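FYI, not all chains are in this one, though none of them got moved.
Labels run A, B and C following the written order; every chain starts at residue 1.
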Amino acid sequence: MASMQGQYVAYTFYKVASEWRRLPIDERIAGKEHFAEVVEEWASRMEHLHVYSTSGVRADCDFFLWKITERYLDLEELGAELNATPLSAWLGTPHSYLATTKASQYTSARRARKIVPRGSPYLVVYPFVKLRPWYALPAEERQRAMDEHIAIGASFPTIHNHTTYSFGIDDQEFMTAFECDEPADFMHLMLTLRESEASRYTERDTPIFVGHRVGIRDALDLLDGAAVRTRA
Amino acid sequence: MASMQGQYVAYTFYKVASEWRRLPIDERIAGKEHFAEVVEEWASRMEHLHVYSTSGVRADCDFFLWKITERYLDLEELGAELNATPLSAWLGTPHSYLATTKASQYTSARRARKIVPRGSPYLVVYPFVKLRPWYALPAEERQRAMDEHIAIGASFPTIHNHTTYSFGIDDQEFMTAFECDEPADFMHLMLTLRESEASRYTERDTPIFVGHRVGIRDALDLLDGAAVRTRA
Amino acid sequence: MASMQGQYVAYTFYKVASEWRRLPIDERIAGKEHFAEVVEEWASRMEHLHVYSTSGVRADCDFFLWKITERYLDLEELGAELNATPLSAWLGTPHSYLATTKASQYTSARRARKIVPRGSPYLVVYPFVKLRPWYALPAEERQRAMDEHIAIGASFPTIHNHTTYSFGIDDQEFMTAFECDEPADFMHLMLTLRESEASRYTERDTPIFVGHRVGIRDALDLLDGAAVRTRA
């Protein structure tokens, strides 16, 4: 059963407590420093570890981590090391999503697709659940619907799909993730897909997060506007 | 793909922590001052930045910002500057909505409709999701339903529609926004629309926010009744 | 469009933070005094302003205000004056509902029905949303269903209906409100209505609040049992 193993792909969302902003600036700087060091160290230990800010846009989170590793326990260990930083005493985790890779049944892929981030400036992520009748459709019908879906996606060449599988290991069926150059581009893709056949079998595709790719230090400096204050 | 770009239209809702009202009045005044300065500065940098109060009416928020800009990162930067103000240590953001403009498919528009606020005293805003079968209707049928919808709207000339698109970039499909002279007027429009064909394809159209257009300093003075106290 | 204007009818629900009960009794008394003064002053400025307690019965609130006024901004101003009282630093507002009056389409009324409280000891209030297919029924069919509904209501002469309209200005379509002499009476009316045709088109009719009509000072003294303690 070793062949089943692919990558684990996880997204953890953070929101700082408002009260943290009442701390002395030195304490905030030190807290951010420790947190950033852990993230930077793990960025070199894990296959991929990227940071995306949602500051100023999402109400329920400030930034998130995109974590990719073949070793499940990396997720636990990274979590514990972040728990050991002073900033973690002020951070909530409103959302966290777990998924894994596998060979797609709708393409000619024979082995688990490998997720390789492109480094685009934006990442759109959302948990996805299909209506159960989708799974009762004949295989050819599903193949046809997915062919249409894939063809529409292919007509947006600057948008890169990194969808992974969460069946039975988290509350959604898929973690859908798309890298893109500009959020409005992705809106146009999704609007076009809305009329496709596969779209009718959607049960849930929210919450939808638009993340802006930043370094961990920039993400943390957005929490109290430190970057802005320094700049001014 | 540059042609896809229109305006980003975002709404962020704020609620002050009850405990903030226990602070000394000078601390509250200073906190409001910094916050107001940031909003006023950005009002001149962004295409549009307006403030609406929901004080005394909505349970879940006190005021909201209507932000319009072509540059997505303005939203992040404004958010970070507000995070740098002392008041932000006491403000929650119960809701935030992101949308963008595009050419309507139901009118003869050829380019993304430009959102231009009229400055009416009230703005009604809500996230909107249609039932998926709507998107499977033949184009002519949808056109007919929307024609009826638009005709009803046109019979309320003091009400101005500023609907924008959120597909794939937030949890709703549309951000519906209407400026009007009096909240009761809008109730009559919506009641009339309820019998229209398009209305049957509504999946979600809540929460609905009625905002009263005010200056940022007035919005903040409503939080602790400072305006009232001064007046008395 | 002036004819559209009727009364605004709003309900705001309050719950005191448990921690407030840890304050010294003098501080609690002073806080209640200021809050009561504002309510009493506005009771003479607004068309109607009544207080109902839910203490000991509802888990999510302690008391609520029934506010009736033709001037929308009264709601904002009353809210701001309450925000200026010390008690507001310990009060949450778990719910708030906004509605307005209009002429009923199911009776021979020609102008917006005027809401006039009878002063019954209990007020039952709940937000109400009908299923969309209701609005697609032929007018005669809806009239027939409402005739049945109204006839059942008329057979409970001690129960007085004060329903108002929230389409487009709040998350419900109607605010249903009934004054009655005893909560059990209303249970029997609702049980009887359950078999009516109109009842089948209910999408949501919760939360349901049973309020006990009290003076504002009594409502506040129930929060920390002060009335009881004095009496003992």
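Just so we're on the same page, a residue touches a chain if its C-beta (ideal position, glycine included) is under 8 Å from a C-beta of that chain, and two chains touch if they have at least 3 such contacts.
For clarity, every value in this text was computed on a predicted model and none was experimentally measured.
Taking the 3 visible copies as a start, how many copies are in the full assembly?
5
By definition in this document, only the chains that are shown with their structure count from here on.
Taking the mean of the C-alpha atoms as each chain's centre, how many Å separate chain B from chain C?
27
How many angstrom between the C-alpha centroids of chain C and chain A?
Roughly 43 Å, centre to centre.
Provide the list of chain B residues touching at least two other chains, using ranges where the numbers run on.
Counting only residues that touch two or more other chains, chain B contributes none.
Which stretch or stretches of chain A touch chain B in the complex?
The contact residues of chain A facing chain B are 18-22, 53, 55-59, 124, 158, 181-191, 194-195, 199-200, 202, 206-208, 210, 212, 221-229.
Which stretch or stretches of chain B touch chain A in the complex?
Residue list for chain B touching chain A: 1, 4-6, 8, 10, 12-13, 17, 72-73, 75-86, 88-96, 98, 100, 102, 132-133, 135-136, 165-171, 173.
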